[in-house]
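All protein chains but one are shown at their positions in the complex.
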Amino acid sequence: MQSITQLVTHQVRQGADFVRFIGLALRIQFTRLPPRDVLVTQLVDAGWGSLALLTVLTLFAGLNLSVQSYGSFERFGGQDLLGMFAGVGGVRELYPVMAAVVCGARIGANLAASLANMRISEQIEALEVMAVDPVHYLVAPRLWAVTLALPLLCGYADVIGLAASYAGAVWQLGLDPGSFISQVQDAVRLADIGTGLLKGLIMGWLVAVISCFHGYTVAKRDGAEGVGIATNLAIVHGAVMCIVVNLILSWLIYG
Amino acid sequence: MDKLLRSLHTLGALVMFIGQVARSAVTPPVYLGETLRMMNVLAKRCVIPVSLAVAPVGAVISLQGISIFKLFGAERMLSSFLGTAIFREYSPALASVMVAAQAGSSIAARIGTMKVRGQIDALAVMSVDPVRYVVVPGVLACVIVAPLLSVLTNLLGVFSGWVFAVPIGGIDHGAFMEHLTAQITPADLWIGLGKCSLFGLGVGLIAGYLGLNVGKGAADVGKAANDTVVSTIVLILLVDYAVSMALLGAGL
């Protein structure tokens, strides 16, 4: 019983710390410009560094979306809906979420691991002694970089994913290409793409804040173990948060 | 050329590692207690994140599906699509992705930390085979825990889909239930669970391999955890696609 109370108080305390960290991050992010060279490095790392992974994943996610839905639709004779389903489901939901979860896991784990490592090897203290605000120097550019990179990645995922769905539907399942394309054109509006990018923006910021929080607040004495735990928490909390926030956003927008 | 050689080398090492794990898993001594402990730890750690991640998928399918099905006056068929999509595809794949995120990264981080701190060498000096004692229990635990979690997420996914289809979407409850059970076959369930075990195996093997082959510092532990998640997610999607194609070909 006592361990449950302890667990609850620990969670509550961590929640309070997280809220405080969000406040700090927002203030630092929007009151001062982040250091430019760090921002550029982080942008390249988050955006360019995720491209290969995202390409492979959306390629297969797009193919899967066609092939798997075909199996389900076929049972009640709804194969003709495939283009519409692949378009709407992909652009509105699957590709933004995939980009956020997968790139978020990669980027977030990197952020958490690098910040945690800096904490335990006293690099963050070294910055403070050198009269540099570590939140401004380390956290702010990372927040900006991920927030800017994720919507772009979502847009890229839309393109690759739709192309892969088309390939799956037309070349593998032998559906009519003209009908597929016209269904996608009918179903996917510009607003849908915009919503996807907006989702990417919001989820990107949240992933960045969560990962920076776990990495930055690691305790020095936890050593290598602390780095592992911070990485793990960043990945898990980031992924869960993306999926839950996606549902909330979809509900608000399409519900 | 150099890069190719290195990739081949890694591939070879991975194959040897898998062989070693396979041999250790079927020959005594099997550390059953350690395996059960790992299962307990993984199940406890994964159940909340996996549920939170998979449950919304059913809701999203209903949310987006209703409008599409309505165009054709087929909204009563929604549950049939929802059921098969959840049982066969989304629940296994997503539950496994979350098992990779939670269990995979924590196994890799744990083994990596042990390696960095010299505990793996300490085990070897005490003539305990690290693969047998540290890696195999993790792999077995993943293989068993992933499908169990998938059973739970199947139910959660269908339930959240029901919430968004019936009370919120206005579809008749009777029609929803009728079409839900009409289209799901036992094969769907078994295929889903089988995929989960397969993915779990991949998670455990990759986490063990990357954990044991960690670099020498704390930063490398984080990298091992990260690489585990990224490579298992890629693997899950690839295998998922291959399995889907094969099943489609076999008419299942």
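Each chain carries a letter (A and B) given by its place in the written order, and its residues are counted from 1.
FYI, a residue touches a chain if its C-beta (ideal position, glycine included) is under 8 Å from a C-beta of that chain, and two chains touch if they have at least 3 such contacts.
Everything that follows uses one rule, which is that contacts and distances are computed from a predicted model.
A chain of the complex is left out here; the name its UniProt entry carries, from "Ferritin-like domain-containing protein", "Methionine ABC transporter ATP-binding protein", "Multicomponent Na+:H+ antiporter subunit B" or "Sensory/regulatory protein RpfC", is "Methionine ABC transporter ATP-binding protein". Note on the chain not shown: across the whole complex it touches A. Only one residue in the set A:Val56, A:Val132, A:Leu148 or A:Ala167 touches the chain that does not appear here, and it is A:Val132. Touch with the hidden chain on the side of chain A covers residues 41, 114, 117-118, 121-123, 125-126, 128-133.
In this text, only the chains that are shown with their structure count from here on.
Against chain B, in their complex, chain A makes its touches with residues 53, 56-57, 60-61, 63-64, 67-73, 75-76, 78, 81, 84-85, 88-89, 92-93, 101-102, 105-106, 109-110, 112-114, 116-117, 120-121, 172, 187, 223-232, 235-236, 239-240, 243-244, 246-247, 250-251, 254-255.
Put simply, chain B touches chain A in their complex at residues 49, 52-53, 56-57, 59-61, 63-65, 67-68, 71-72, 74, 77, 80-81, 84-85, 88-89, 97-98, 101-102, 105-106, 108-110, 112-113, 116-117, 168, 183, 217-219, 221-226, 229-230, 233-234, 237-238, 240-241, 244-245, 247-248.
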